[in-house]
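Note that one protein chain is taken out, while the other chains of the complex remain in position.
When the chains are written out, they are named A and B in that same order, and each has its own residue count from 1.
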Amino acid sequence: MSSSNKMFGDKAFDLLKDLKRSSQTIPAFDDDGVRQVLEEIKAIFEENVAQASNYNSSGDRSLWPLLNYRHAALQRNKRCLLAYLYERMQRIKAMRWEFGPIVPDDIKQSLCEPEVQLFNNYSKSLASYMRSVGDGQGIDLTSNLRPPKSLYIEVRCVEDYGKFELDDGEVVHLKKNSQHYMPRAQVETLVRQGILQHIA
Amino acid sequence: MNYFPSYYSIEDIFVTQEKVECKVNTRLQRMGFLDAGSETEDLEPGRTINLPLWYIKELKVNNSYFTIAVPEIYKNVHKAVCEAETTHIELGRLHPYFYEFGRYLTPYDRNHVIGRIIFETLRQRVRHLLDISKNDGDQSKPEQRLDNIESKLHEAGVRTNTLYVNWLQLRGNNICISELVQEHQKKRKRADRSEDEGSGDGGSPSSKRITL
């Protein structure tokens, strides 16, 4: 270990540093980094187990500070690694609220398999919660994100979307660059997803 | 905002990654690897080394292995604190986590001044912080001037102030595109562009649009 300039725990810290530096959507899961941290944890643990048994039989306390240090390093590694996963989980959760139940493929590629499952599980759980609110009456929590100021808003269509049916059965043709005056509540999601743009 | 770090708090992990200067008091077997300037297997008494806070804070305050040195920065600020002149200090340059780092070191400070220094520093600076939050737009980035907690407060101040001004002027009622979606679109546009440059026919851009 003395040959490398890296301290114990530095690799685990790098995981977090890279994640924090990256922008909001999620960077690729650092498979290699995670594996290295897990290996360091295992190595520290095995060394400590070996020396602790030695210490127990001989009663020699001279290695106690080293055991102590390595124990702290082990806990540090765990904390950094779990904080890395925890932060990724926050971003995965945010994706459900912002993209809806289907994540764009290129973002999905940044997730590892357990993360895709986490997303799907969270998505299902949230959907079934929203359906069950109020004795099964249900409420969509991903809309009504801001206090309403007006019933209708003026929107411009950013891209060709096609036909869009309003609650009252009226069908609007959403064509790129066309402008519409529509019920706020019904088009909020399309604005959030970048298909419509809310103009004054 | 409410700074209350948990086990998973990245900020707290960043603070505890900071190094602290320590004097070795006793020979520590096989710990020589902690001393970058020495080749010995053991850590020799009398050496001065830098250890990360995450290790230091697991040690007892009066442990016999190391003497923890209070960083100079706090002593340097002391004079300014006494003269009530802390507002012009570039705290962020002194230490990015001036307050939190200081808080962790308080128990190791035999003269019991750090606690008072950081308290007084913040007390003197917080009014100034409020003023610049109101006057700065988001364009000026006072990274050098402010410590991490201060810049969080500053951000919150600027944000609140912007919201307030918008509210007074009846602005900002528009629904916005979700930030994640927006970022994703930008990224995709960049990718599309580089793809187009790479190959002669990049396919129709609209075909990439089905997944939303």
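What we mean here is this: a contact is a pair of C-beta atoms (placed from the backbone, for glycine too) under 8 Å apart; a residue touches a chain by one contact, two chains touch by 3 or more.
We take it that contacts and distances are computed from a predicted model.
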| Unshown chain, UniProt name, "Proteasome subunit beta", "BING4 C-terminal domain-containing protein", "DNA replication complex GINS protein SLD5" or "U6 snRNA-associated Sm-like protein LSm1"? | "DNA replication complex GINS protein SLD5"
| task | Could you tell which one of A:P27, A:P101 or A:P148 touches the chain left off the display? | result | A:P148
| query | Which of A:I26, A:L81, A:V158 or A:M182 sits in contact with the chain that's absent? | reply | A:L81
| request: Quick one: say which of A:I26, A:I41, A:L66 or A:V103 touches the chain that got left out. | output: A:I41
| Touching residues on chain B - with respect to the absent chain | 2, 4, 6-8, 170
| Which positions on chain A touch the chain that was left off? | 34, 38, 41-42, 45, 74, 78, 81-82, 85, 89, 93, 112-115, 117-118, 121-122, 125-126, 129, 132-135, 137, 139-141, 143-151, 168, 184-185
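Everything that follows uses one rule, which is that only the chains that are shown with their structure count from here on.
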| request: Quick one: report the Å distance separating chain A from chain B, using the average Cα coordinate of each chain. | output: 22
| request: Note which residues of chain A are touching chain B in the complex, please. | output: 1-2, 5, 7, 9, 13, 16, 20, 23-25, 62-63, 65-66, 68-69, 71-73, 75-76, 79-80, 82-83, 86-87, 94-95, 97-100, 102, 104-107, 145-146, 149-150, 153, 159-160, 184, 188, 191-195, 197-200
| request: State the interface residues of chain B toward chain A in the complex, per the touch definition above. | output: 7-10, 13-14, 17, 28-34, 36, 52, 54-55, 58-59, 65, 173-185, 187-188, 191, 206, 209, 211-212
